[in-house]
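Have a look at the structure below before the remarks.
Every protein chain except one is present and positioned as in the full complex.
And then chain A:
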Amino acid sequence: MSSQISEKCEIVIVGAGLAGYAAAIALAGTGADIVLLDRASKVSEDVSTTDPRTTALSPSSFKMLTCLDIVAALHEDPKPIAAMKITEAASVTKWPGGGLDFEAANNATNGAEDGDEALAYMVRNHDLLAAFEKVSQSLPNLSIRKGQSVTDAVQTSQGMRLTVNGDEMLCDLVVACDGRQSLVRDFLGIRMINRDYHRAALVTDFSHSLPHNNIARQIFRTDGPLACLPLGQNADGEYVSSLVWVEKTKTAKNLAALSPERFAHALSEQLDGALGDIGVLHAPHCFALSLILAENYAAPHAVLLGDAAHVIHPLAGQGYNLTLRDAAILAEHVFEAKRLGLKACDMSVTETYELNRRADAFAMASLTDGLHRLFGASFLPLSWARHVGMGLLNNALPKSVEGAAQRYADRGVSQPPRLLRGTKLDATP
């Protein structure tokens, strides 16, 4: 409290990753003045383009990013997932009748409901980040500052006081998008549940000789799922898929250390020849998996968003969709508050955000954690439960799960936020 406030602003977003940019661009539609603080001094393109991670955008996430002009700014067109094929690895199945094979999700119900809409759209994370950066340049009420370290955050009666590079800033609302090890969350004294899955995900791209037909494949195995997500074709006309292969951490590290040829061979065995001959395009990256749920999602003058609030198992591909829903809900409520002449930090914003996001994140975390446990077990009743569960899963993933979670989260709210319906916030309702 020694130094003077050097700057006052409306909303400060801490962390310029996929969550921070999504929040910044969504919130820009509320007309609020926004400062996005990035700890890095600049984005190294070499580093970012080697990030092999991809995201399966749900239809509502896709609508949101389309109406925020992000989709148009992508370098590569999003690749639709037309269907999902979920199988249980033969080694897991104990149920009489052998391997279970479910052709999933793009069934009559979904088809009739949504016409030609895909189940999800694949985008590369680094492409998404580049599109966010590009679009954010054109927003007059958004200022992006690089090389900014937040070293303290204190709630005062007049707002949130942030110490940034040694200077004091006062803002109405801070949005913590600083990831799973969020410092802002720590400064606010918000505790979290943190459980290590003792699993790691191997992530890379691979080419294959047989067409993927835009089908996402997920194989449930005892140690973790293996997903192949269609990424269209590369410049040489080869079919390309994104791989997310979950193993026990030690096994994953060993696999990651294999030569590309040996890794391709190991992958072929897992896929049982389903995609033909395999060529691994890049050395796989290894990401440790854990479950993190913050005990609170909001405090006076503050909200947690994205990984700072929740990190879930990737098996349903819902982590980033959850983050986009955080951003859409936050922007919706800030917009509503501002139209009533209230501030972005009004209790109607933070309390609604807390209630809504906690419910949604908890539902998604329970679902993914439950599936992880279900397939990690190997005794007969659970195997039977899996048999039943797979049928439910086919109906559930990815669309209905999202819908159900959102309905649960939206108790008392008549419809989803505008952005998830593909409507800009500045549009007259």
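The working rule: contacts are C-beta pairs under 8 Å (C-beta built on N, C-alpha and C of every residue); 3 or more make two chains touch, one makes a residue touch a chain; residues count from 1.
Throughout what follows, contacts and distances are computed from a predicted model.
So one subunit is absent here. Using its UniProt record, which name fits best from "Multicomponent Na+:H+ antiporter subunit G", "Ubiquinone biosynthesis O-methyltransferase", "OpcA protein" or "Cytochrome C assembly protein"?
UniProt lists the chain left out of the view as "Ubiquinone biosynthesis O-methyltransferase".
Pick out which of A:Arg221, A:Lys338, A:Arg357 or A:His372 touches the chain that's been left out of the picture.
Reading the full complex, the residue touching the unseen chain is A:Lys338.
What does the interface between chain A and the hidden chain look like in terms of residue numbers?
Residues 31, 157-158, 300, 336-342, 346-348, 351-352, 355, 411-412, 426, 428-429 of chain A touch the chain that is not shown.
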